[in-house]
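A single protein chain has been omitted from the complex, and every remaining protein chain is retained in its original position.
Labels A and B are assigned to the chains in the order they are written; within every chain, residues are numbered from 1.
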Amino acid sequence: MSEKVTLIMFSDDMDKALAALNLAIGASSMGMEVSIFFTFWGLNLIKKNDGPTKSRGIMRKMLNFMNRGGSKRLKLSRFHMFGLGKWMIGKLMQDIKFPSPQELMMMAHQSGVKFIACTTSMGMMGLSKEAFIPEVDSYAGVATYLANAKEGRINLFI
Amino acid sequence: MSEKVTLIMFSDDMDKALAALNLAIGASSMGMEVSIFFTFWGLNLIKKNDGPTKSRGIMRKMLNFMNRGGSKRLKLSRFHMFGLGKWMIGKLMQDIKFPSPQELMMMAHQSGVKFIACTTSMGMMGLSKEAFIPEVDSYAGVATYLANAKEGRINLFI
Partner (left out) sequence: MSEKVTLIMFSDDMDKALAALNLAIGASSMGMEVSIFFTFWGLNLIKKNDGPTKSRGIMRKMLNFMNRGGSKRLKLSRFHMFGLGKWMIGKLMQDIKFPSPQELMMMAHQSGVKFIACTTSMGMMGLSKEAFIPEVDSYAGVATYLANAKEGRINLFI
């Protein structure tokens, strides 16, 4: 039986996403079974990069406008500086041939990392499955996460 | 023997508190033994909602004035917008009949989740037991947390 790793991706900071995806891909390539539970702001990582995000009601429309998401729109947790810091980190990553967040998402998916979207957060934000990229493997609540994590060797909240 | 879950509640962001309490209540309802170790800003979740917070010395008084705490005063980690974002999330939660942070605290307590206040943080901030809600089960330091967590199936830092 392979060892399990579970990550709760709560944040959508670009830097935390890089750390989480790097861990996930590393663990998967070492033969571990990895799942990422995207919740709250973390849902932004699995939102489609193109087109508007549909949602019901004026407040949810506002929230999803301010909180557009998509793996190419993530911001740094500091030094964002209206995009300059992000552009700089992007350049530094290119320099050492480090993949972008979008590329890491695809690499993680291809290496078998499971993407789970938190249905409670989706409900709160008025999001339906159409808002998300097709690489999402399942839509589930906290009970599914807990059932996974209690078998996990490494469980992290990011 | 039931499986243990331990959460370190370091943050007092409303969104992280919602995530932590949702996890704790979920785990408890699945028969797991859950404890939350409230430390640093996380102490704000277990401060009384009413009345001033007493503390010794001018600096601690200042700190506890700026850092009033109480589960009804938590702020979002982003989009706080002088309370507008918080009000909006509150509305969205009501819409889907999701409980407020105060209600979740009570639900967690009633479902058997143990609340532990970090005595080191209390010392630093000049807080005594009177500052806290009666639902706090115990007052302890890092050794107690570690003894719990090393038996934990799921340990998270939030």
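Throughout what follows, a residue touches a chain if its C-beta (ideal position, glycine included) is under 8 Å from a C-beta of that chain, and two chains touch if they have at least 3 such contacts.
For clarity, every value in this text was computed on a predicted model and none was experimentally measured.
Of B:Asn49, B:Gln94 or B:Thr120, which one is in contact with the hidden chain?
B:Thr120
In the whole complex, what residues of chain A lie against the chain that is missing from view?
3, 5, 15-16, 18-19, 22-23, 26-27, 30, 32, 77-79, 88-89, 91-93, 95-96, 98, 153-158
What does the interface between chain B and the hidden chain look like in terms of residue numbers?
Touch with the absent chain occurs at residues 8, 10, 39-41, 57, 59-60, 62-63, 66-67, 120, 123-126, 141-143, 145-147, 149-150, 152, 155-157.
Everything that follows uses one rule, which is that only the chains that are shown with their structure count from here on.
Measuring from the mean C-alpha position of chain A to the mean C-alpha position of chain B, what distance in angstrom results?
Averaging C-alpha atoms per chain gives centres 25 Å apart.
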